[in-house]
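In this view, the complex is presented without one of its protein chains, the others remaining in place.
Here is chain A:
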């Protein structure tokens, strides 16, 4: 402070040149500082831009996921059963909407079913993305474009479409609005591999390799139509059917009524004639007492054990007593019956005697061998465990031998029948295409080829002379054989004789078996005064009608020569 106040003079020693040089240096420094600042800002901005994560999700779901596509599903001949169609979905960006009220009013001229208050609330606010309505038609998309509302736009979504409508509903299942399978083969494809593909981004918007099912849509159509006819004709509450290729295990047709529309999956939960949850798949997730069709199983087990021979005789004169109960025959002959007669007249007494000669534990073991006590390995997720007691008491074994007291699904029965006629080779059923060579790897010998020949004879015999004559009349020439089953339904705590459950388990053509089929009709009524009320008159006739129409499609020519039938008769009985 003192120095300044003293007013001491500053002496400049620098020359003019040096002073200029200093000035230049200072300028250069300033320029460097300015440059560093400028480039620093640019660099900083670049880092900032690089670090920002753009929100590509749509209400929490990745944009890619909603446009995820599914492979087309084709039947065995390449006809589409499920395809993806691209449809526009309308979304809004509320922060870009200028006049919400105007947008609401204009939108409602095109989409009048939108709730006004809901729409107003939806479009107000600062959100970047809200759905307005998904899966519209191109025509509506055009109309909304014409309105010219800012902040509204479309994304193209994949929507599943089932051209066959209800006909294959239980096979295909359905998908939800995000294109994920919720039922049927759609769910199976997701669980299997598709979900993985979609999650790693392979299944997005591209065409995917089609999935070929084993179903033949023509056969499926005939089966569906015939079952629908059966519902009306026999005033039944439900009907279902399944047809399987005995050599490959491929399911050629599978239908269950009442059903739903896969294009509108909520129909699954609609009441049917006032009954809730009645539209389930009766073939896989319904378990039933399959009645006398089970005699085929009992006889196959007994004949295969060698303890019972086809030439044996069984005393069916008197009912079998178990404590207070007596089991008697429905079409009682009350005499000594041969094994083919036991089958042909569907004798309960004879079947119990045959089972007893086999032994109840061996019988139970045989049921285990043909997989009656476990769910069938199958693609459809709708499955129910069969009810088969782990150990048989005398009376349960007796009733089981003719199909009461144990419940299995029709799919169990069709697999068993297929094995019995296919030289005893059991093959797991599948909905996917499978070659015979591949199927052979999966073969499991459950009965001997000799027993298989005897079972083929018995089934054909029953069609010619037994309870299958109604069926055979309709499917004459196609060498169908099968067994009826008329199970009395449990009403309250007892079996009711007027509410029955009719089953027909068959195979054709029996000289060279290719297809096995099980038809069920729940609570059928007599068609007219002349007709009977046992399964041959309903489930049997349905089988006959189906075979008559599908056999030519499947390349089976009718043949009326009696030689084919006589050649089925075992040598011991000729």
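Methods note: contacts are C-beta pairs under 8 Å (C-beta built on N, C-alpha and C of every residue); 3 or more make two chains touch, one makes a residue touch a chain; residues count from 1.
As a convention for this text, contacts and distances are computed from a predicted model.
Participant: I want to check something: the complex is missing a chain, and I'd like its UniProt protein name from "Nitrite reductase", "ABC transporter ATP-binding protein", "Cell division protein FtsL" or "Cytochrome c oxidase assembly protein CtaG".
Facilitator: "Cell division protein FtsL"
Participant: One chain is left out of this view; which of A:218, A:247 or A:415 touches it in the full complex?
Facilitator: A:218
Participant: From the listed residues A:452, A:534 or A:548, report the one that touches the chain absent from this view.
Facilitator: Of all options in A:452, A:534 or A:548, contact with the hidden chain holds for A:548.
Participant: Would you mind spotting which of A:151, A:359, A:450 or A:477 touches the chain that isn't drawn?
Facilitator: Among A:151, A:359, A:450 or A:477, only A:477 touches the chain that is not shown.
Participant: Of A:163, A:306 or A:532, which sits in contact with the chain we cannot see?
Facilitator: Considering the complete complex, A:163 is the one touching the chain left out.
Participant: Where does chain A touch the missing chain, residue by residue?
Facilitator: Given the touch definition above, chain A has residues 79-80, 83-87, 138, 156, 161, 163-167, 217-218, 220-221, 224-225, 476-478, 548-549, 552, 557-558, 560 touching the missing chain.
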